[in-house]
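A single protein chain has been omitted from the complex, and every remaining protein chain is retained in its original position.
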Amino acid sequence: MLRRTIPIIILSATGTMLVVAYFSPFTLSWGETVLDWFNILAAVAFVLGAGNLLAVNLEKVSSRKAGWAYAAITLLSFAAMFIFGIFKVGAVPNPSAPDVHLAGAYEGLPSAFGWMYEYVLSPLTATMFAMLAFYVASAAFRAFRAKNVEAILLLGTAFIILLGRTAAATLLTGWIPVDSAFAVLRLDNVTTAVTEHVSTAGMRAITIGIALGVAATSLRLLLGIDRSYLSKG
Amino acid sequence: MTTDEHNTAGGLRAQLARVSNLDRRWIFLAMGLAVGVPILLKLRFPEVPGPLAIATFNAIEAVPEGSRVLIAFDYDPASEGELQPMANAMLHHCASRKHKMVFIALWPLGKQMADETIKNVLLAFHPQYQYGTDYVQLGYKAGNESVIKMMTTNIPQAFPSDASGKTLSELPLVADLESVQQVELIITFSAGYPGAKEWVQYAKSSYPDDFVLVAGSTGVQANQLFPYYPKQMEGMLAAIKGAAEYEMLVTAKYPVTKDKERFEEGRRRMGPQLVAHLLMIGLILLGNVAMVAGRSRQSRGGQGAVR
Partner (left out) sequence: MPMPHLTRMPSFKAFFAILLCVAPVATIAVAMPPNPENVTAVDKPGDAGATVLLRWTVPADAGATNARVEQRVTRDGASVAEEWTLVEVVAADAGSGDGFAITDLPPDSASSGSSLPIAFRVALIGSDGEISPFVESSPVVARRNWFMTSRLNLLIVLSIVCGAVVLWILLARAGRSVKIRRIAALEAIDEAVGRATEMGRSVLFVPGIQDMNDIQTVAGVTVLGHVAKTAAEYDAVLEVPTSRSLVMTAARETVQAAHFAAGRPETYDAGRINYITDEQFGYVAYVTGKMVREKPAACFYMGAFYAESLLFAENGNSIGAIQIAGTAEPSQLPFFVAACDYTLIGEEFFAASAYLSGERDQLGSIKGQDLGKFLTGAAIIIGSLLATAASLAPSGSFASASAAYQAFFGG
């Protein structure tokens, strides 16, 4: 009973108070304060997450489960970055306190932490992101099928944008004079028109729907009608 | 049609229909080549600045020379490909206009991106810039949109010190900086959340007349930002094409004499982009042809079986 009632009371009281606070200059900063509390809570919970990560991977390694070598690499990387960060290995001395090692800057080169960022994390992150190019191509190949009128319209728009967002726009329709009556047919202009009018109109409609959905969901939570996120215990 | 011709047509149709189930590794290979070959051949195509790039350039030009500018690096290495060319060109543009720059980051790795850009562009092309008086690096601050909200009321609370630990009062450029309303221009290089949308919602919407807001955005995010342009965002660069067009405008007015490639990154990346887009169009067409071939095979399936 208490595990459900107390959280709902806290949620309803805090939520209502913050909505009201938004309209008064005296209470305007309450929202920021609450967000600060949340950040502190999330930072503390990070310890919980790190503990879970260690426990799961240590268990994998000790029981030699399938893929335990990956778990070992995870643990090694975790330990290395932790040590590099905490002890500021290779930190650049701080000019105002050159003798105090822990006052040094450790985020950039040539510190160990900065090196790992520059030469390991940064390329790995970029690689993962770059994989999107391949997945976009395979998804487009599979999904863009002219099965009905709407799909044909979608397909046509996709071609316009794909061409219009590259130099193809200039190569194909660049010969149409900018100040002529046919300038609207230039691919770059068609692309701009599609993006600014058609796409933006659709995006606005979706955004309005989302905003109303957020309002209704928030209200259900504040009124205690939706309790599905709470434990039943 | 003779039986042979019919069989040949049927065979072609069958082969085309099989393309529907093309192993996606072939697509990956084709995309790899479409991007890799133009990079190796250094393919370049002509670009013409579009209205968005021109509006962005003009918005920055309209800010009085020597103004105080806040630049937020809200991205990480994943979006470097799209946003770094914009960041390079905009820093060069701002420095050429003698603007004083305050750097912040709402993304944990944004500070490193800013540091790199300061080193490679600001100090390399404008060595007269002095830390503390001409530019300040406030670093990363956790809290997403709450940081923006705090910066509209109390910057020293959001950033009590700069990235190296100096208090703001020690740095002449930011000693009197109480809120973002005191800067003339805010630039955000935005890869997602928190980013341009949050700057519009929590800063520009509350103080529409106090500063100019300009965003450099990834292509994926651009559609979401179009509703804010031009009323709530005076300028916006969308994806690598926006960067390429803006680079052209900036280097035309403020040319550089050394390391010109630094401001040609956007245009250089447009070559692979064109070939990749053409490949995608080809793949989509191929997929549709395969679908049509498959349909017609299905509709003739009974007869085919009899033969």
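As written, the chains take the letters A and B, and residue 1 is the first residue of each chain.
Everything that follows uses one rule, which is that contacts are C-beta pairs under 8 Å (C-beta built on N, C-alpha and C of every residue); 3 or more make two chains touch, one makes a residue touch a chain.
Owing to the predicted nature of the structure, the values given are computational and were not obtained by experimental measurement.
**Student:** For the full complex, can you list every visible chain touched by the one that's not shown?
**Tutor:** Contacts of the unshown chain, counting the full complex: A, B.
**Student:** Of the residues B:Asn120, B:Gln181, B:Gln201 or B:Ser296, I need the one that contacts the missing chain.
**Tutor:** Checking the options B:Asn120, B:Gln181, B:Gln201 or B:Ser296, the one contacting the hidden chain is B:Gln181.
**Student:** From the list A:Pro95, A:Gly156 or A:Gly213, which touches the chain that is not on show?
**Tutor:** The one listed residue touching the chain not shown is A:Gly213.
**Student:** Given the full complex, what residues of subunit A touch the hidden partner chain?
**Tutor:** 19, 22-26, 28, 35, 38, 41-42, 45-50, 52-53, 56, 66-67, 70, 121, 124-125, 128-129, 131-132, 135-136, 138-140, 142-144, 203, 206-210, 212-221, 223, 225-226, 228-233
**Student:** Mind pulling the subunit B residues that touch the left-out chain?
**Tutor:** On the subunit B side, contact with the omitted chain comes from 24, 76, 78, 178, 181-182, 192-193, 205, 210, 220-221, 223-224.
Throughout what follows, only the chains that are shown with their structure count from here on.
**Student:** Would you kindly tell me how far, in whole Å, the mean C-alpha position of subunit B lies from that of subunit A?
**Tutor:** From the centre of subunit A to the centre of subunit B is 15 Å.
**Student:** Given the complex with subunit A, which residues does subunit B contribute to the contact?
**Tutor:** Per the touch definition, subunit B meets subunit A at residues 22, 24, 27-28, 30-32, 35, 45-48, 50-52, 76-81, 109, 111-112, 115, 142-143, 146, 149-150, 153, 164-166, 219, 222-224, 226-227, 239, 241, 270-271, 273-274, 276-281, 283-284, 286-288, 291.
**Student:** Residues of subunit A touching subunit B in their complex?
**Tutor:** Contact set of subunit A toward subunit B: 28-29, 31-32, 35-36, 39, 94, 96, 103, 105, 107-108, 114, 117-118, 121-123, 125-126, 128-130, 133-134, 136-138, 140-142, 144-147, 155, 158-159, 162-163, 165-168, 170-171, 174, 188, 192, 195-196, 199-200, 203-204, 207.
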